[in-house]
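Quick one: this structure, given as structure tokens, is what I'll be asking you about.
Only one protein chain is missing from this complex, and each of the others stays in its spot.
For chain A:
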Amino acid sequence: MSKPPENAPISFFLNGSPLSLSVAPGRRVVDLLREDLPLTGTKEGCGTGECGACTLLVDGLPMLSCLMLAAQLEGRNIETVESLEKDPVGEKLITSFEEKGAVQCGYCIPGMEMTALALLRKHPDADREDIRKGLSGNLCRCTGYVKILDAVEDTAKTLKAPKEMP
């Protein structure tokens, strides 16, 4: 029922691989990912741009997949949380979130991690205040944010630190 009938072809890069498919141009990107593909790592919270749970990267910039239409993806480079472990910064983020215990229900985490990924790629030297500002559009109803900030700060420190002796 949620799938409208008439489809159009679109091509884009999804997590590094080219993808061509036929989709209703007005379909929301979050639905395309979660229901059609199905890549359920991206979460829908509010559906109105307020919570950041559905954040993915479009040409490297965080954007909200609940306010994006499939047609807008044409020719773009999309990264979802499913690509995180294949990215050097993403891999460190995953470890830091685990080590700092920065997860409770986990619903906000894919959006948090994708936002942090874009931030740290661009500003590997981000300090806590930069991180706080960078994540200001991502809501979490469980953790109180402290451990999330700890985790992202920890990743930033690891990225900055010269390779340590074993």
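Some notes on this structure:
We take it that a contact is a pair of C-beta atoms (placed from the backbone, for glycine too) under 8 Å apart; a residue touches a chain by one contact, two chains touch by 3 or more; residues count from 1.
The working rule: contacts and distances are computed from a predicted model.
According to its UniProt record, the chain left out of view corresponds to "FAD binding domain-containing protein" among "succinate dehydrogenase", "FAD binding domain-containing protein", "Ferredoxin hydrogenase large subunit" or "Putative integral membrane protein".
When the omitted chain is restored, the residue from A:Leu37, A:Ala71, A:Cys142 or A:Leu159 that touches it is A:Ala71. Only one residue in the set A:Pro62, A:Gly90 or A:Pro110 touches the chain that does not appear here, and it is A:Pro62. Touching the omitted chain from chain A are residues 4-6, 8, 24-26, 47-50, 52, 55, 58, 61-64, 67-69, 71-72, 74, 115, 133-134, 136-139.
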